[in-house]
Structures are given as structure tokens and as C-alpha cells.
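Every protein chain of the complex appears in place save one, which is left out.
Moving on, here comes chain A:
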Amino acid sequence: KKMASKISVVLRPVKSIVVRFCPFESNVESTRKFLGCINHKKIQATNRNCEVTADVRHDGSEPLVDVMFADGERLIMKGANLTTIEMLTALRSRCNAKELKEEQKSKKKSP
């Protein structure tokens, strides 16, 4: 079984991440664990300029993770029915895809 803390994410293409949840609700565990994982120093070290904020509310709103990428794209993950591992994996694959695109772009520019 994969441990959430072992999933490495490269945050270079990410501008900011907002993790929003109502702690008194009962469907926030995976979202809160996600917040704990991306605050890990290994992941934070991949991009010191990436702002990670926690938005703690009490208005019955759904738990969600709002990722803003540097190229303007946005990824919203609704944590109520997702596991921490699913959210981390989704973020990781998006980041890797963007990294790949960047690499291909820079290869084209300087042959």
C-alpha cells in the first residue's frame, strides 16, 4: 500500500495552492492530510516561491484544493470523495506533464 508521504511532487510549474475546508465537517480528512503532505520540506523545496495557504472556514462548504499553475491553468480537486493519494497523484502527473512540455519547448528553442 502506497504511503501518501512517499509521493514526491515537483511544484515548479505551480504558482499557488489554496486548501479550503471546514474542520468541523466529517469529510475533510483526506484534504487535511493532503495539506500536511504538500507542506513537507521535500516538496516545498522543489519551489520556494509556491504559496501554500490553508483557508479554514465554518460555512458547510466542500473541502477543496485549488491549484493555480504558472501558465494560468487551474486545477480544482474536491476532497470530499477523493483520497489523499489520489489528489497527490493527480497533482504530480499534471506537474510532470507541464515540466515535460517546458523541456520540449526549451529543446526546440536551443537545438
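Heads up, the rule we're going with is that contacts are C-beta pairs under 8 Å (C-beta built on N, C-alpha and C of every residue); 3 or more make two chains touch, one makes a residue touch a chain; residues count from 1.
Just so we're on the same page, contacts and distances are computed from a predicted model.
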| item | value |
| --- | --- |
| The complex's invisible chain, by UniProt name, from "Large ribosomal subunit protein uL10m", "COMM domain-containing protein", "ATP synthase F(0) complex subunit f, mitochondrial" or "Proteasome assembly chaperone 1" | "Large ribosomal subunit protein uL10m" |
| Absent-chain contact - pick from A:17, A:35 or A:64 | A:35 |
| Interface with the undisplayed chain - residues on chain A | 23-26, 28-29, 32-33, 35-36, 39-41, 52-54, 56-58 |
